[in-house]
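Okay, so here's the structure we're looking at.
== subunit A ==
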Amino acid sequence: MTENVLDIQDLEVSFKSDGKEVKVVNGISFSIGAGETVGVVGESGCGKSVTSLSIMRLIPSPPGRISGGKILYKGENLLDKKERDMRKIRGNDISMIFQEPMTSLNPVFTIGRQIDEVLLLHKNMNRTQARRKSIEMLELVGIPRAEQIYDSHPFELSGGMRQRVMIAIGLACEPQLLIADEPTTALDVTIQAQILDLMRGLKNKTNTAIMFITHDLGVVAEMCDKVVVMYSGEIVEQADVDTLFNDPKHPYTVGLLGSLPKVEEKQDRLFSIKGQVPPPGTVEKGCRFAGRCSHVMPRCTEEDPPLLKLKDGHDARCWLYDDQFKGKEAGARDTAAAGRKEP
Partner candidate 1 sequence: MKQNEAKPYSPFRAFLAKFLKQKMAVVAFAVVVAIMFVGIFGSFFAPYDPHRPVTAQYPEKGIDLDQLTNTSVVLEGVMSDGTTVEGSELTRVQVESENRRIASVRQSQRGINVNANTSGFTNATVEAGEVSGVFQVVVEGESQFEGREAVVSRLEPVHPEGVLNEGEEFQIDVTAVLTDGTEITDRGEIHELALRLYETEEEEDTSGFNAPASNAEAIEGLHFQSLNEEVAAVDENGIVTITGEGEGIILVQTGPVKSAVHVQAGGTAEPVLAYLTISEPNVTLTDIYKHQPPSSVHLFGTDHQNRDIFSRVIHGTQDTLLIGFVSVAIGAFLGTVLGLLAGFYGRWVDSLVTRMTDVLLAFPGILLAIAVIAFLGAGITNIIMAVAVFTVPVFIRIVRGSTLALKEMTYVEASRSIGVKDPVIIFRHIFPGTLSVVLVYLTMRIGVAILIGAALSFLGLGGDITAPEWGSMLSAAKDNSGTVFHATFFPGLAIVITVLSFNIFGDGLRDALDPKLKE
Partner candidate 2 sequence: MLQFVLRRLIGMVPILFIITIISFLFVHLTPGDPIRIMYGAEIDQETYQTLYEREGFHDPLPVQYGRYMVDMLVHGDFGQSYRTRADVSEEVVRRFGYTAVLTILSMFWAILIGVSVGIISATKRNSIWDRAGMVSTITALSIPEFWFGLMLMQIFAVQLGWFPTSGSGTIWHLLLPSITLGFGVAATIVRFTRSSVLEVMREDYVRTARAKGQKERVVIWSHVLRNALIPVVTMAGLQFGFLIGGAVVVEQVFAWPGLGSYLIDSILSRDYPVIQALILLFSLQFLIINLLVDISYGFLNPQIRYD
């Protein structure tokens, strides 16, 4: 096993609202190897962004709080670090680009100043060196007339250009891990393709590990080595990208892919997933997807399914695979069979 850049173990994040604490991320674990690109997929509100902000320890607190688990960066638990040491990691070892390029740059500072900022913080450079490096970065992310753009303000740039600037900021310190939180969602389709091309190219050049958060499986197929599917604060399935696309197990993943489950016959019902993600804290027992699942069994509403290891590197959180792979009690098989008859 290669050394992991990032190892998340049983991470739990809670938010307080109206005096009640609600878990929005519930015991997730996954890892990212050096140079690897991991896609984190899920609908909005499933906890992807909260997970990424937790890695940076940027959860707004209060109301948010990391209530359990570990986040190991190169073997060191980030959750134990002092705020001062954490600051040395942010932007330097781990950097982040956000969904909204239009609002992620400070409108009153020049582009140059905003790239310089991160270099001056971490790289022990003087202003001239920072300027040179910033312009170099702007060129690297494919911005023409880099010298001129350096002195421009964000409002003079288009959305795609701004996202390139964000990427330049993210990569300026040559981080080990880049967290990209839906970097292309807010952009036009053509610009999306350009940005993805750029990221892929840069990844090959720099060998930076990337955690790619998106709700778009098409983007995942293009970019990632490994996929983590999240639903309502939990990982419901994880696998390498080929396995996941060719042999999705969890009904939710199947639904996302909009294709047929291999285990069942009622195909037409699965093209769109009915209903919405239940708000965090509303499902008290059983599988969180049960309310929307077309394969729901009585057991699903009673017991919370664990993340089952299907084969090396492929896990799914679904009772459907319980008897099949563990071959435990017979009763479960009956209920599963009964469940299958129901729809």
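Heads up, the rule we're going with is that a contact is a pair of C-beta atoms (placed from the backbone, for glycine too) under 8 Å apart; a residue touches a chain by one contact, two chains touch by 3 or more; residues count from 1.
Basis for inclusion: all candidates are chains of the complex that A comes from, given by their letters.
All values derive from a computational prediction rather than experimental measurement.
The contact partner of subunit A in this complex, picked from the candidates 1 or 2, is 2.
Only residues 56, 58, 87-92, 95-96, 98, 100, 103-109, 117-118, 121-122, 153, 155, 166, 169 of subunit A touch candidate 2 when the two sit together in their complex.
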